[in-house]
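Attaching a single structure in structure tokens format; questions to follow.
Removed from the display is one protein chain of the complex; every other protein chain stays in position.
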Amino acid sequence: MDGLISPILLYSGCIVGALGVCLALPRRGLSPQIIGALVFALAFGILMVGLGIKAPKAGLPNFNFYLFAIIALGSSLRVISHPRPVYAALYFILTILASAGMYVLLSAEFMAFALVIVYAGAILITYLFVIMLATETPTADQVEALADFDRYSREPAMATVVGFVLVAGMTTLMATGVPGAQPLNTGTTTAADLNELPRRVETSLRSAGLIGIDEHIAGDEAGHQSLDLAPSEGPARVRVTYGQGRTREITADDARWPRDLQLTNIEGIGFSLLRDNPGSIEVAGVILLMAMLGSVVLAQKKVELDEAAKLAAQNRSLASTLTLDNSPLMARTIPGAPNVREADVRVGQNPGGAA
Amino acid sequence: MIDLLHHLPLFLAQAGEHGAPAAHAAAEHGADGAAGVGGLLRVNGTLPAWSAYLPLLPLLGCVLCTLCAIFRVKTRLPAILTVALLAVSFVIAFLTYQHTTATPGAQAALVHLWDWINFTGTVKTSSWSAAQTLVGNFSFYIDPLSCLWMLFVTGLATLIALYAGEYMGHDLGAGYCRFFMAFNLFVFSMACLVMGDNLLLLFLGWEGVGLCSYLLIGYFYQKPAAVAAGKKAFIINRIGDLGFSMGIMLTFVQFGTVEYAKLFPMIEAYLVHAQHGQLDQIPFLVQLIPVLFTIGAFGKSAQFPLYVWLPDAMEGPTPVSALIHAATMVTAGVYLVARFFPIYLCSEWALPIVAWGGAITALLAATIGMAQFDIKRIMAYSTVSQLGYMFCGLGVLGAAGGVGHVFTHAFFKALLFLACGAVMHGFAGQLDLRKLSGLNKMRGWGVVTWTMLVGCINLAGVPYITAGFYSKDTIMGDAFANPHTQAIGWILLITAGLTAYYTFRVFFRVFVGPKHYEPGDEAHAPHDDHGHDPAGGPALRAGPGHSEPHAPGPESRSTHGAHDFHPHPPGWAINLVLGVLAVCAFAAIPLVLNLDLLSDKIAWVGGMVRHSTAGVNPPHHDHAHFLGFEDVHGAMKIVSGIVALLGIGIAFVLHYAGRTTAATSRADALLPRLGPIPRLAQHKWYVDEIYDFLIVTPLWWMSHIFHLIDKLLVDGVVNLAGFMPRVAGSLVRKQQTGVLHDYAVSMAAGITLVILVVILYTTGAIGGPLAATLGGAH
Amino acid sequence: MESKLTLLWPEISLFLSACCVMILGQSRHKDSRNLAPWVCALGLVVSGFLAWNFRDVTTSAALPNLPFYGKLLVASIGLMLLPLMAGIADRDLEASVARGRPFEALRSTRGEFYSFFLFSLTGLMLCASADDLIFLFLALELTSLPTYVMVAISTARNRSMEAGVKYFFLGALGAAIFLYGFALIYGASGSTHFHEIALAFNRNAGPHGPNTLAMLGVVLAVLGVCFKIAAVPMHYYTPDVYQGAAASVAGFLAFVPKAAGFFAIILLCSLVGWHWQGPVAGVHESLPPVLRTMLWVIAAITMTAGNAMAILQDSVKRLLAYSSIAHSGYMLVAVIAGPGGSDSSFARNGLAAVLFYLAAYAIMTIGAFTVVAALEKRLPDGSHDEADDIDDLRGLALTRPVLGWTMVLSSMGLLGLPPLLGFFGKVPLFTSAIGAGEVPLVVVLGVNSAIAACYYLRLAYVCFIDAPETLPSVARAEPSPFAGARQVTGVVSMIGVVGLAFFAGHIADLAKAGARYTPVPMFAPKPAAEAPAPTPIAIEPLRAQTR
Partner (left out) sequence: MNDALLTLAQAGFPAPMSQATLMHYLVVSALMFGMGLIGFLTRRNLIIMFLCTELMFQAAGIALIAFSRFHLNHTGETFVIFVLTIAAAEAAMALALVVLLFRRKETLDASSWMQMKG
């Protein structure tokens, strides 16, 4: 706890946040969602101020971070509080985009783009498809036509309390733990990865003008280390060969040594992924195959309608005939058929809805 | 099983290594300790791979028979499997024996199969702390004694399985499979008992044979008598087992191990004291161990006062009686005493108890046997009586005599039982010697008669031509040779006469004399247990009208029974088995000709005993004279021969000479003059009733009183204890609402609580005190 | 890489057979479709053989031999489970194809069912051989994802779908929680490799073990994995899911996720505990106090809640579900006890006890589920459903001896009656916990074992009561059409419960070998241990690229 954030601010931030989320969640009766969102923003502000007080004053605050954080958290609040599934999914895309922004801030460009492409581009589209498939989207002025289970959240107070106590606990432990955490300083090992990329180094050195067009990095025969970009001592050095077996050595002391001769993000991920975790890739492939099979099996499974749903479908078809007659006897809700909405009552609706 | 077979080579490879350290320890111990013992407890042999299959084949048979039962096999396949597997295991036993005796000086070998029980822990009390290791491996300790036992167990089991294949033929199907399943399991258990290298494995086998005996006695579980007999055997065996298990525990407490290879060297240290007559230097608890063992042995081997179950056990199928209750299981007690003979020598009271218990049993059972009419029951009492002889033999320090008698008795008693079984089989369950006569005059019964005669002369101990004579004679000679046990010798001598009498009483009445028979109850109830399936034996199919559906009244049955009933003589399998056993009974003579452990020309059985744990030198005692003869054994041969012939003669006079019908004999005229004795003997001296009065009734009352207390007090507590979880459960049950969200909230709340606890812990709020409350190491 | 591949051969074998089965299940020839279980069996046998063959190949984690034992266990229990899967999910299909309806590959589910079964077992094997957080995460997911589908489609009834939705959604919640835990573990150590994590934690350990970030990570990860083993507070789904799924699948659930969860918990605990260094009191051979207390409380509550709830049940599957919860509590006791020092015997080694008990528990509980799977009864509306009520077992030992005795022996084994396998499994739990000084917990364990007798004896006892004539005839339980194949599992279970007791010593040896524990060295000799003062240069590599 000591060092990163004062407990008073942390806990008051959590309490205010809980209040905000609780207000923002959809509920029966008065639902002050805007106020809730504002209160939640206040809570986030408190937390950030709490962190900022003790943080080293290295310069101006990183506005990009705060921007993305606000967008991410605000839209995730909207994900859980918006009554309409479609909007929730769209807000989730916004969350993803803001997260991708934070990834870029954290110098993880590849992951940022992967996140946008895979999550926002693929997964969320699937969600939208299913939402379209499984619900009839009401138009904008028909909010009350939403089903009960979408309109009202379940025990918001209790869930919020549980959630924010957990958040408070986790952040407390993080705040006490992070000062003791030591970064695993593997900067030299990432540089050593470049040793395995002689062509890449060669290109880099050549564009810096260190080696000529007909010079190449010496082959790795006879145990001779021709390329050592992360030596245990001394400057990084490269041995190049030119002509017939003549070699010369270039070291990082050279003024023309390119400053950006470093592993890029994508290269680093490539090494980490393919060299350090080859088994995991294969397992991930198996999982994807299995998931594909699983969703095929689940989706093509023949189902019969539940008793209650059958009754609902019956009533609906009955209602549709009645509606055709424009009968005033038509009740808005049909007894014994839960969650049947007027919007569902349509002419020619297939009672089964499924094979 | 697969597991085991896969690893067998591995286990066997370990066998030698396992043996080696123990042998080393034993040799060391022998060097500084017991010079007089002669290092008989050395474990220095190794055995080839196949010897481990000896007990596993019957186990495999058990599994296969179970599979037969599952697949509802309705053929004789279980019998064929059993005979084949047992025959192979007999061959293995024989090869193992050869291997064991081939290398001179190698007396015992350990075969380690797999680790079974291995508890290592440090026992701490206020005063001492020691590492205790309870090791009970599935390993075999193979020395001549266990070889001897396994030879006749597997051999007889093979023959009897062959016999049973025919005998049980009426019950093909589930019962047949069940029978052979238990049969195989019995042989496996017996192998564990005899070959186990530790007391736990021995006890496993001990309980296993008891269980199989219970299952097989109660084989005809529809018959109340069979169920009652099974129960009786089980309960009385429990009494013995209680003593035995206490003995095992005491052994562990006293010696810290139950493995023979470690146990015997320790016993050897005490044995030195015993051999110098310094019994007072041996701790009391060590002296108590053999006494406790004796209780177990008496229970298993049906000795007074725990013998009452064995005669009732005759309710089981006859092959079972022959195998379990005559030849093998009941000798487990004798084996136990023989195996632990060294520790018996260390006790002041154990051997006298064994000897006197045996003597009393021998006499008592013989007197009861004289007055019975059921031939199978007579054989049962004779078994009890002969077991008494064996215990006497051990008790009077003649281990070779006792074991030798086990060996000879196994053959002739199995023979007698199987012959009785053949009679029972052929005459529809008839076993009353007053209703059968002159079997030798009937067609197809010649083999049975002659083999029965062989069995009878062996049991009676007809001098010089029977193996039973030599072994029994050795026991009596040993008894007379010791001045302290001459009284026992006299009892045994009298018993020998009685034995000869009741044995030949059976023979003269049933197998010779006028031709007469009445079928048993089962002739009129063909679907009863011993009744014959109409499509069963060939003889039955030939004999028309034997299964008359309408039973005549009892009177008419007794008179006309013979007219509508045709006994069917035994088939080839039964005759073959009887023949082989008869030959064996004679073939055993040279093997037991001389059972003097100190003699150079000792016979085979004696040699086997001498090289086992039973072969330790007993403490020296004075040599007594018998009727003025210096050579007690020589004199005994003559005297006991005369006594046996005398008994046969009396039987001849009373039961054969001048007998005209099956039911009457000269003995009937004699009976009234003897007063109440014959009636008392016929009612087994009312021992069962006395037990009833002395033990069962008080127990019944006590149990009722305790039951009352139990209901009022203990049940209350138990109910309360059972009630509390219920209350707790119904409280928690409310949480299990079936709603996904409730579960999720509870889960999240649980996680939150745990995180809070972690925070409190890390901030030191509840670190010390809570951890102290929960106990545990930090 | 090569050794890693060798390590994975059993999984590869299972995966290949899963693919074969998947394709075979789509065949329009009945014989090919019926080949699927045999291919399954072949794959399992081959993978078991490979696991045995490569038993010397180890991982670099603290438990180098865990893969060997885990895979052997999975292959053997998988073989035992296989007959249970016979005919599951689509019995109508074969019937209607037999009546002449053309075979529609898209409507068949049996082949896929077998391949889900194999996929899940593959994942379980991978859990055992995991030496990396990422790998463990993927393996846990591969284990549980197929089970969600298996539960949802196991019967055509509503309850299966309900079970599926509860299981899947709560499972996803659990997965998110342990994923967050894994992220924090990575954050606290800087590596996902178990060996390096343990090294890093040992370097930075404080008086209460690793720092709070690491502890939070481990606690969250363990809590998330508690979902897999059905331990409090993540146990709520268990009874509903077991009841809703077909009994065969419930039997599968009782073993597979539980085993995966225990492998994961053991691996996670090995990162921070059992042999860790506090600056105050030197080397400890236990879990850090935080984790220990947490597991202590979880174990105690888990057993008590499971047993207390099981008493009240009338559905056999629910009862067994609660008993499964209780058994997780028992096993957690041994996890707390830990490997018990470098030269500990089997009786002191809690990890070996867990591994042994997993095998024993699987054999026993699968036997019990087999009985339910092999029985069915006619409902008033004419359809058939599993005979799940405890009264349906009445007189089973008399009328259907194989099933009846399976139930009797299984429940007696689960109770831990001395000559049976369960006893040999339970003893080391007690002894290891006593050895570790957890006496109060052992008392709780003992009391709970006694409470458990209430319902196990009821299960066994009911098999011997004569079925009363008063029961309506429609409710009489009959063998299901697949009882034959399923009885094989029952018989195997019986043989296991009785017979393996003789081989207990041998299995114990295997378990002990599997639980071999090689703690990381205290204060690694690597220069990185000095934690060089960070310089701006250290950040350079990442800074440079974005310029």
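By letter and in written order, the chains are A, B and C; residue numbering begins at 1 in each of them.
Assume a contact is a pair of C-beta atoms (placed from the backbone, for glycine too) under 8 Å apart; a residue touches a chain by one contact, two chains touch by 3 or more.
All values derive from a computational prediction rather than experimental measurement.
A.B. asks: In the complete complex, the chain left out here touches which of the visible ones?
C.D. replies: A, B, C
A.B. asks: Tell me which of A:I15, A:L73 or A:L318 is the one touching the absent chain.
C.D. replies: Considering all chains, including the one not shown, the answer is A:L73.
A.B. asks: Kindly state which of the options C:F137, C:F227 or C:Y330 is in contact with the chain not pictured.
C.D. replies: C:F137
A.B. asks: Tell me which of C:G43, C:G70, C:P83 or C:G164 is the one touching the absent chain.
C.D. replies: Here the residue in touch with the unshown chain is C:G164.
A.B. asks: Which candidate, C:L5, C:A176 or C:V443, sits in contact with the chain we can't see?
C.D. replies: C:A176
A.B. asks: Of the residues in chain B, which ones touch the absent chain?
C.D. replies: Those residues of chain B that touch the unshown chain are 733, 736-741, 744-745, 748.
A.B. asks: Could I get the residues of chain C that touch the absent chain, sorted low to high?
C.D. replies: With respect to the unshown chain, the touching residues of chain C are 133-134, 137-138, 141, 145, 148-149, 152, 158-159, 161-166, 168-169, 172-173, 175-177, 179-180, 182-184, 186-187, 190-192, 239-240, 243-244, 312-313, 318, 533-534, 536, 538-539, 541-544, 546-547.
A.B. asks: Against the chain that's been left off, what residues of chain A make contact? List them.
C.D. replies: 3-5, 17, 21, 25, 44, 47-48, 51-52, 55-62, 64-65, 69, 72-73, 76-77, 79-80, 85, 88-89, 92, 95-96, 99, 102-108, 110-111, 114-115, 118-119, 122-123, 126-127, 130-131, 133-135, 147-150, 153-156, 158-160, 162-164, 166-167, 170-171, 174-175, 178-179, 181, 183-187, 189-190, 265, 268-269, 271-273, 276-277, 280, 284, 287-288, 290-292, 294-299, 301, 303-306, 308-309, 312-313, 338-339, 353-354
Throughout what follows, only the chains that are shown with their structure count from here on.
A.B. asks: Is the way these chains touch best called a line, a ring, a star, complete, or other?
C.D. replies: complete
A.B. asks: Return the chain pair with more inter-chain C-beta contacts, choosing between B-C and A-B.
C.D. replies: B-C
A.B. asks: For chain A and chain C, let me know how many angstrom lie between their CA-based centres, rounded off.
C.D. replies: Between these chains, centre-to-centre, one finds 31 Å.
A.B. asks: Provide the C-alpha centroid distance between chain B and chain C, rounded to the nearest whole angstrom.
C.D. replies: Distance between chain centres: 45 Å.
A.B. asks: Provide the C-alpha centroid distance between chain A and chain B, rounded to the nearest whole angstrom.
C.D. replies: Spacing between the chain centres: roughly 76 Å.
A.B. asks: Where does chain A touch two or more other chains at once, residue-wise?
C.D. replies: 170, 173, 176
A.B. asks: Taking each residue of chain B in turn, which ones touch at least two of the other chains?
C.D. replies: Residue numbers touching two or more other chains: 748-749, 751, 755, 758, 762.
A.B. asks: Quick check on the complex: what are the chain B residues that touch chain A?
C.D. replies: 741, 745, 748-749, 751-752, 755-756, 758-759, 762-763
A.B. asks: Can you name the residues of chain A that touch chain C in the complex?
C.D. replies: Those in contact with chain C are residues 107, 109, 170, 173-174, 176-178, 180-187, 190-191, 259-260, 262-265, 277-280, 283-284, 286-287, 290-291, 293-294, 297-298, 300-302, 304, 306.
A.B. asks: Given the complex with chain A, which residues does chain C contribute to the contact?
C.D. replies: Of all residues in chain C, those touching chain A are 1, 4, 8, 15, 22, 106-107, 109, 112, 115-116, 119, 122, 126, 132, 134-135, 138-139, 141-142, 145-146, 148-149, 152-153, 156, 158, 184, 187-191, 196, 200, 203-204, 206, 211-216, 220, 528, 531-532, 534, 537-547.
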